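Contents: one structure, followed by commentary.
The complex appears here minus one protein chain, its other protein chains still in place.
Entry: chain A
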Amino acid sequence: MSNLIVMPMALPVLFGIILLFLRPYVKVQRGLSLLVFVANIGISAYVLHLIQQNGVLRLDFGGWEPPFGILFVADSFSMLLVLAASIVAAVCLIYSFSSVEPSFEKNFYYSFVLFLIAGVNGSFLTGDIFNLFVCFEIMLLASYVLIVFGGKKRQLRESIKYVIVNVVSSWIFLVAIAYIYGSVGTLNMAHIAERVAENGQTATLTVVSIVFLTVFALKAGLFLYFWLPGSYSVPITPVAAMFGALLTKVGIYAMFRMFTLIFYHEPQMTHTIIGILAGLTLIGGSIGAVAYKDLRLVASYNVVIAVGFILVGLAVATPAAIEGSIYYLIHDIIIKASLFLLVGTMIAVTGQTKMDEISGLIKNHPLLGWLFFLTTLSLAGIPPLSGFIGKVLVGEGAVEGGAYVLLALAFISSIFVLYSLMRIFLTSFWGETIISKDEEAPAKKGWSVAMCILALGTIALGLGAESMSVYVQDAAETLLNPQIYIDAVLGEN
């Protein structure tokens, strides 16, 4: 039992509340919130190290032993995601310092960022399915507020749709929880997994699993991504980066947990459906990414493509594919934040949102241009950047599993990603410089610091894939052998 596990959620909640009382002291707010995320990076790295030595860790709240109490479970998979989320949150915070208007900072902006991350980390760590619902809601409530920071007409209009879609999907989540409690009589994920394994995954349970799939597909944007481009393109830049990097990933995480731990007995049913949805997502996302000229919409459709790609790994479910999905998930958290920050900076500097209204940006902003180029290459999966290893492993897994259609779709979608971003690079960065330096809004130092950290992150993740592989392999092994997770939760402490 390790009390450290609760910190990634407890620290943000605690400091989020403290910051409510420090409203006029913007500098203190900035310092404290950055401190929380740096502390979380340290804690999650340390816990990740502990897991390698001691196996999966758990923390029973109030000393109530599972399956009776609520608990947090930390395995390598969840801890890797917490680590990546903390890094991205810290970077987005650094970007916020120099981009967010002072009035937002006085109106609890940092508190809500902390609450959002608390919800994200809580969803990654919890071992109880109702607690997962609660953490989802914490995250979503914070995101409802963050999406309208600025109060522009467009933001309010899109936020209404975002809220209603999410409330309805939360309702489906509740119904799914009611069904699973009615059929297996427990809410602890490991306990559910054990009971499902003992009694067999009956037709009823498979139907329940599809209800869960619907919920997480709505949250992750797997095929049901109709709400995503609209709402991810309206918030202010650092918030959009956090949304694009983290919110869909929580849905993906939940799907991985559900369909590797609990509902893995009928893969010809559930995993086939996931595969079909992933394929359709790849197609739809690719069409969207090349169809629009609005920079933010292109970036949002790139999120959709990544969701499809990661879930190809889950649909195939061979060891290589799962490992590749984990690599790609971490890569995507970092690189999507980078993409949204870059696009947001381009729009902030020029005041234009469409790519053909921006031209020759590289003359005045060489760093921005080359960072964009680097991000493009990394998203397309060019070695030695971080997208490469994930794509290779997912591809390898798809060949092993004989899923050639998915393999083809996954790699064709990479070409669409490359095309959609190269188009931005060619039209907006190259060409004649139509806007002189004096007419532009000045770029601030904090922006490039934040984006450089993420660029270094993608290079480090690509070059250091070997040193990461211990953790990723352990994560994949726990996902593929649910008994490890079940024993860690239900066994003696």
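The criterion applied here is as follows: contacts are C-beta pairs under 8 Å (C-beta built on N, C-alpha and C of every residue); 3 or more make two chains touch, one makes a residue touch a chain; residues count from 1.
One rule holds for everything that comes next: contacts and distances are computed from a predicted model.
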Name of the absent chain as recorded in UniProt (options "Na(+)/H(+) antiporter subunit C", "Oxidoreductase", "ABC transporter ATP-binding protein" or "Spermidine/putrescine transport system permease protein PotB"): "Na(+)/H(+) antiporter subunit C"
Residue, one of A:Y46, A:Y181, A:W227 or A:Y419, that touches the chain absent here: A:Y181
Candidate in contact with the missing chain, chosen from A:S78, A:S99, A:N121 or A:S159: A:S159
Contact partner of the left-out chain, one of A:L35, A:V167, A:V207 or A:L426: A:V167
Selected residue (touches chain absent from view) among A:I18, A:L50 or A:V134: A:V134
Hidden partner chain, residues of chain A it touches: 130, 133-134, 137, 140-141, 144-145, 148, 151, 153-154, 156-157, 159-161, 163-164, 167-168, 170-171, 174-175, 177-179, 181-182, 187, 230, 294
